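A single protein chain has been omitted; all remaining protein chains appear in their positions.
Chain nomenclature is as follows: A and B, assigned in order of appearance, with residue numbering initiated at 1 for each chain independently.
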């Protein structure tokens, strides 16, 4: 209770308290929506599983044993085994690491890139804007998956190249959002006031414009995560992403497709994992949108 | 006033936005340490003159000098320490996601000035804000409280010239009285020069020595503030403004 009133204090006594209070309030708002909580729980579970994968999984991800090929789900093998006799449950658990890595790297590469390009473009307008947005539009005009496929094929198969290919296809959408937001901020008097204090354009963009774009960016990235996971799985399925024997979910589905009718579990189990995690990100993203919506944000 | 050259000197200043001229042929001088008022019709270009002075309205022609320096077409760091502006709208001029503390520390950070904690606390005291406001966000404050933060921000760099765009129009009379007293005191203590935009003639009477009346982008009259005592204006628009403000009653 003391902690709570400290956090909700309307006249905080330090920078830290002010920031913590804001975070706490956002957290409280998020907790009000059960679906958001569910989404957050799924993501938290994903992260924990990835961290503790070797301890959670009963077997190693590459433990072949041809004597127990294609066993159906049972008490011993919760998700059955695949054509090389590997425990699918263990592979799905280890696969969380790959999924999490893809998601995190794509977010780390493409969101800041898009944010920066969009903010610079919107802030300076004129020629800078026209050139940057021209490039952005070229990328946007092509279907995402096709573009990712083209890049992945050009760069060669492999998980790193798949990540780069996906990142390249996702930033333009972020740049567009950031630009739109920047246009509304650029003419605000507080940016004029900052410039009058002697702040450089760089400082205005980094310290004044970007912080106001980030909330819509966080929402968008979270909602896009599902798409990113699906694209990564798609690339894996087509053999352009992670290479066997890596336990990448898409590649695992692909591995089971020749016996999908008789041994359905080989493809279905990693499919469930993909759906669950994608849904988790969608729920969380929806909740974040309700809470962080930039329109209500300015009043927060 | 040992230095005879004026703080602000404008000759035939024209200002445009996107090619549309909104201010024409503005000419006046403001002496060092003087407090000069710009009054007039809403939309007549008063704020625009102030913006041009600090480089925020780049499309100007004519001659402009601020503290002996030629006029600017964009804000500059050196001038920032000598000339600051308080904006008209206390809601738009504070970043919605920065605490009062961050707003007041920023000018110090930009210019590498130390002692930030003490200076921020002192600035809050100077504008009559309680310490508990220091880590609040703008939305947690009333209009008047925000405007005081904006004034404190302008004072952080200890400028010589203050461009004040309706600094008290969003404030209630009691805070207005405090801010007017504060501005008067600061001017006496630090020898500040004020260029004040307002539509409130009694404020001019309290704070300023001279005034210029603007109408439709032009200055129609420059008069002593004492003209407000007896209404001795010559231009018909000035007389109408004076009458509408309750002069001669």
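Here is the rule we use: a contact is a pair of C-beta atoms (placed from the backbone, for glycine too) under 8 Å apart; a residue touches a chain by one contact, two chains touch by 3 or more.
The rule we apply is simple: contacts and distances are computed from a predicted model.
With the options "ABC transporter", "Tryptophan synthase alpha chain", "Carbon-monoxide dehydrogenase medium subunit" or "Electron transfer flavoprotein subunit beta" in hand, the undepicted chain maps to the protein name "ABC transporter" (source: UniProt).
Looking at B:6, B:55 or B:144, the residue that reaches the missing chain in the full complex is B:144. Against the chain not displayed here, chain A makes contact via residues 5-6, 8-11, 25, 29, 180, 183-184, 187-188, 296, 299-300.
Although one chain is not displayed, its contacts with chain B can still be listed: residues 17, 39-43, 47-48, 88-89, 91-92, 128, 140-145, 165-166, 169-178, 180-181, 184, 199-203, 205-206, 228-229, 240-241, 244-247.
Convention: only the chains that are shown with their structure count from here on.
With centres set at the average Cα position, the gap from chain A to chain B is 48 Å.
Of all residues in chain B, only 51, 54-56, 74-77, 80-81, 84-85, 87, 89, 92-97, 99, 101-102, 106-107, 110-111, 132-137, 139-140, 150, 153, 157 touch chain A in the complex they form.
The touching residues of chain A, when paired with chain B in their complex, are 10-15, 17-18, 22, 188-190, 192-199, 203, 207-208, 211-212, 297-300.
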